[in-house]
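A protein chain is absent from this complex, but the other protein chains hold their places.
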Amino acid sequence: MIVFENVTKRYQGGQPAVDALSMSIDKGAITVFVGPSGCGKTTSLRMINRMVEPSSGTITVAGRNVSQEPAARLRRSMGYVMQSSGLMPHRSVLDNIATVPRLNGVPKAAARKRAAELLDVVGLAPVLGKRYPSQLSGGQQQRVGVARALAADPPVLLMDEPFSAVDPVVRDELQQELLRLQRELAKTIVFVTHDIDEATVLGDKVAVFAVGGKLAQYAAPEEILRAPANDFVASFVGRDRGFRHLAFNAADAVRLHPVKMVQSAERTVADGGPGEWALVVDADGRPLGWSSPRDGTGLVPGGSLFHRGDTLRRALDAALSSPSGLGVAVDDDGRVAGVLKAAEVLALIEETRQNREERP
Amino acid sequence: MIVFENVTKRYQGGQPAVDALSMSIDKGAITVFVGPSGCGKTTSLRMINRMVEPSSGTITVAGRNVSQEPAARLRRSMGYVMQSSGLMPHRSVLDNIATVPRLNGVPKAAARKRAAELLDVVGLAPVLGKRYPSQLSGGQQQRVGVARALAADPPVLLMDEPFSAVDPVVRDELQQELLRLQRELAKTIVFVTHDIDEATVLGDKVAVFAVGGKLAQYAAPEEILRAPANDFVASFVGRDRGFRHLAFNAADAVRLHPVKMVQSAERTVADGGPGEWALVVDADGRPLGWSSPRDGTGLVPGGSLFHRGDTLRRALDAALSSPSGLGVAVDDDGRVAGVLKAAEVLALIEETRQNREERP
Amino acid sequence: MSNIFTDTFAWLADPQQWSGSSGIAVRLAEHLQYTALVMLIASAIAVPIGLYVGHTGRGRVAVVAVAGALRALPTLGLLTLFVLLAGIGLMPPVWALVILTVPPLLAGTYAGVSSVDRNVVDAARAMGMTELQVLFRAEVPNGLQVMSGGFRTGILQVIATVSVVAYINLGGLGRYLFDGLVLSDFPQMLGGSLLIAGLAIAVDLILALFQRLFLSPGASAKPDRSQPAAVDLTDPVTAEAVVQGGTS
Amino acid sequence: MGWFLANSGHVFDLAGQHLVLAILPMVFGLLISIPLAQFARQNSTLRSVVVTATSLLYTIPSLALFIILPSILATRILDPLNVVVALTIYAVALLVRAALDAFDSVDDDLRQAAVAMGYKPAARFVQIDLPLSLPVLFAGLRVVSVSNISLVSVAALLGIGNLGMLFTSGLQRDFVTEVVVGIIAILVLAVVMDAVLVLLERLLTPWSRASTKPAGGASA
Partner (left out) sequence: GGASDPLGTAPATGGTATGSALVIGSADFPESQILAEVYAGALNSAGVTASTKPNIGSREVYFKAVQDGSVDIIPDYSGNLLLHVNKDAAEVSAEDIFKALPGKLPEGLAVLEPSKAENKDAMVVTKATAEKYQLKSIEDLAKVCSELVVGAPATFAERAYGLPGLKKNYNCVPKKLEPFSDGGGPLTVKALLTDQVQVADIYTTTPAIADNDLVVLPDPKNNFIAQQVLPLYSKAKMTDKARDALNNVSRILTTEDLINLNRAVSGDQKQNPKDAAAAWLKDKGIVK
């Protein structure tokens, strides 16, 4: 839907910030630009809405050359979210969200109404609408930024490191929220980040840029982790890519075994007799920890939990982090569904690999 | 060496920022304070050199109550490094490093000479000594900050998120550099971070703080990953702790298998005949990629490499990330030493776990 | 009307105007003397207070209020008041000018010290500097840029306002304005004005030069400011805006 | 006090004239400085030229300006317009700098965000840059207000009606009370003007009073 054709950008008299970029960005998908600092991600993104004009080459959006469109109108047809939320401090949250509709001539009342709906869409309480941006937390501000970008219902969303200034926990939340939104809205999203984790979590496709504005690899994240096109990509993708790649494989096929369970209230010194680990659960069957085979009283903290529907990555981590070597799987209510064994997860991984090998 | 006894700090009329903290920090080791924002890490650190005075309780360093020492002298006996390097913008790099010796009355020439040595110790080129801090990159500034803290050769080093403002690649470098330095200098280092990864990489011991200034767990990083004391610690430590924990087990015992190798120059279409993966290497025996069992020409990118002396974490990742399922192990010169198999690594992991179980 | 300007230049070029007990040279010297005296006294008052308040943060509100009130006092009124109370002489006008000059010096000193990155101050303290060392080795050298801005504003105001002081019976270049005024001698007034403006510019250029020579290039490196003015004459607002902005 | 009560009409009269002479230049100064500053922002050369030139204006002694202006403006010597123009020049000298600082104080990210949302330059200036620069602009305006109110009194030396006349007359009559009343009246005017400006700023920038602390996470 968005096509770069041999696009080069050279800021006054320097090396190219973007060098002969040709790529085609899919409609209705999230495409992530990732790469080290200064590699031209922002420049590439901003050429799409003409915040930066290319030195040469053309960019088309839905078949129309952007350089032919009036800049202001073009921009209003694309949502834009950036790192610092860029909210107008002098306008209430609702008015911030209503900005582009207002610029498009939508009456104030209608624009506000739409803004209130969007507040809900991005998961913010209606009361926040009357606040000023400075009265929101960083994460809330970013949500407002997203809502504002969505306000005019643009087909394209440009996002420049929108979540990089918030803390890791909130970042996770925002990423999940974005994925949820995208399932509903199916926008064409171009997302810039320098965090390869974020890129692989969010991207339907990932474009890895190398310094000097060159496109080093452009592929599905799974492929980038599994088969980095060259050393640069491999080193950028980092050391844990074996684990991370597992995140692209569902663990539905993993076998769950029954496990000896004791209710916390019913425990006695004798419980979990010698030689066997027992899972200590609460009255609702939620895991609390392990009872060691040699000590019936102490509660050994459990490992990470595997939720139904999680990936192989989670499955393996659950097994590896468990003191008993048995990963605890829970259902949607957090109740123990069984345990999984590392060796079986590994077998599944190997199977997946061989399947891939067969149809390369 | 540094002992907190029932230390509480309450800023004017608020909740305690640090609540009844009692802990003992080992001499010659790196102790990391980690925890979410606002949990009192900085406050605890700054009470050690009296930048903050406790509301109650005592802190002793090498047996002496800090509140009995003149603040300025106490501070000169401890190096201090913080997030923003805090370098004096109006002084050259050398003069910055020489600050504390100069305060201690060391003649200018001698202090400069020492500063120049330290520049080398922290891995900076001598020419940088004449620059002003604003002329250095963020990472270089942090190195200067460390050099400055080391200048008077203090037994104690206090570091408050010293690497959190630099980008991930530089941060890695700085962490390795710090570990290298510490091997040589064996200072008593108290290091604050909110990044659990950094904490586990650097800390001989890690203190996890919970909001409200409470010490949630204080243990070796390996133990914190394996057995978080409670849900707060477990959730703070994050999901990947199964993998991360593997980083604390050496993989020396892992078995290396021979592998079919072809020199890149000698490859023919027939190579790596059907059904077998072959490792493509260069003239020196360094791995280049894999040759697939069904296609003798293409070069399939390899996975991450396992270096001799690496941990189980690296070993498993090497196996999991390899397209052939065989992790490539290399020696110190980067030459192929053999391949390792995921199942065997897993067996080793299980063995380690059981050993731990036997001597809890 | 057009010949006002040629007359002015004739007046300025006339060597006779330059010599003698009421010549330009003497007037210039007087003007500088008053300025120096005023700056000396005002600095002696404002700088210590500014340093104290900037360093400790104590009394900030009081200082802002007092500086604001002093600024609102009309120099002409003070001048008349002091002369009526104390009689003619050197000091009454000088005190009026001191009151005019204290606010920018105070604001500049205070703003200079408090403009220094708190992290730098914190680091200085953490390295074991005593409070005085923190002030004079970290805060003052790095705040000097802003402080000298206040100083330059002050000195410009004094140079320009010494002329008003001639209203009583002091000398200085202001005499040309008053003598010219009562006589409707426009070339003399214009010439006097040009001399005063020229003096102000010259003094400011010299101060700018000093600033460049004696300020650490590290401390003055302001990578974010697009570009400083070629002749950074005066910065009356910024320093004060820092102070005033804090109150509202 | 007695003298003030007996002559309060006269004093209020002068105060009124004083206020007009002080306020008009501020208004004109703003009207000139804002476009000038915006113009000067185009590039750094232009900026330093404008800043330097306006700073030079500030070095002209006020008295000299009051006197010289009639021959330049072709006004009569007693015309208050001379004072208004002179003080406008000083106001511009201070306000151009303040306006530049004010525009600089607007976060560039915000400008970028506005451009990205499709604002055209004029709309952006009026709806984004201008309101957001108000706090710094007002700081400058408050300095100008105090400085102008004090400077107006110099115009009394030329017989232009304002509170400064209490100084000249007090001097000639050896009358301290009159001078003190003049000083206090000017002080009061300055304080009142400052209060008005602070109030105006509050009215115009309601957001800046909003607490910056996120009050309780209300996110779903």
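Per-chain residue numbering starts at 1, and chain names A, B, C and D are given in the order in which the chains are listed.
Heads up, the rule we're going with is that contacts are C-beta pairs under 8 Å (C-beta built on N, C-alpha and C of every residue); 3 or more make two chains touch, one makes a residue touch a chain.
Bear in mind the structure is a predicted one, so any value in this text is a computation, not a measurement.
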Going by the whole complex, the chain not shown touches C, D
Filtering D:17, D:33, D:48 or D:153 for touch with the omitted chain leaves D:17
Sole residue of C:49, C:63 or C:84 that reaches the chain not shown, by the stated touch rule | C:84
From C:11, C:34, C:151 or C:167, residue that would touch the chain that is not displayed = C:167
Touch rule applied to subunit D and the missing chain gives residues 3, 6-7, 10, 17, 20-21, 24, 70, 73-81, 84, 156-159, 161, 165, 168-169, 171-175, 177-178
Interface with the unshown chain - residue positions in subunit C | 21, 83-84, 87-88, 167-169, 175, 178-179, 181-184
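As a convention for this text, only the chains that are shown with their structure count from here on.
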Where subunit A and subunit C overlap in contact partners, by chain label = B, D
Subunit C-subunit D separation of Cα centroids, rounded to whole Å = 20
Return the residues of subunit C touching two or more other chains; collapse runs of consecutive numbers into ranges.
-> none
Going by the contact rule at the top, pick out the subunit D residues touching subunit C in the complex.
-> 44, 47-49, 51-52, 55-56, 58-65, 67-68, 71, 93-95, 97-98, 101, 135-136, 138-140, 142-143, 146-147, 149-151, 153-154, 156-158, 163-164, 166-168, 170-171, 174-176, 179-180, 182-183, 186-187, 190-191, 194, 198, 201
Can you list the residues on subunit A that touch subunit D in the complex?
-> 49, 51, 71-76, 80, 82-84, 86-91, 99-100, 103, 123-125, 127-128, 131-132, 134-137, 139-140, 143, 148, 158
Complex contacts: residues of subunit B adjacent to subunit A | 36-37, 167, 169, 194, 225-230, 234, 239-243, 245-246, 292-295, 300-301, 303-304, 314, 316-323, 325, 342-343, 346, 349-350, 353-354, 357, 360
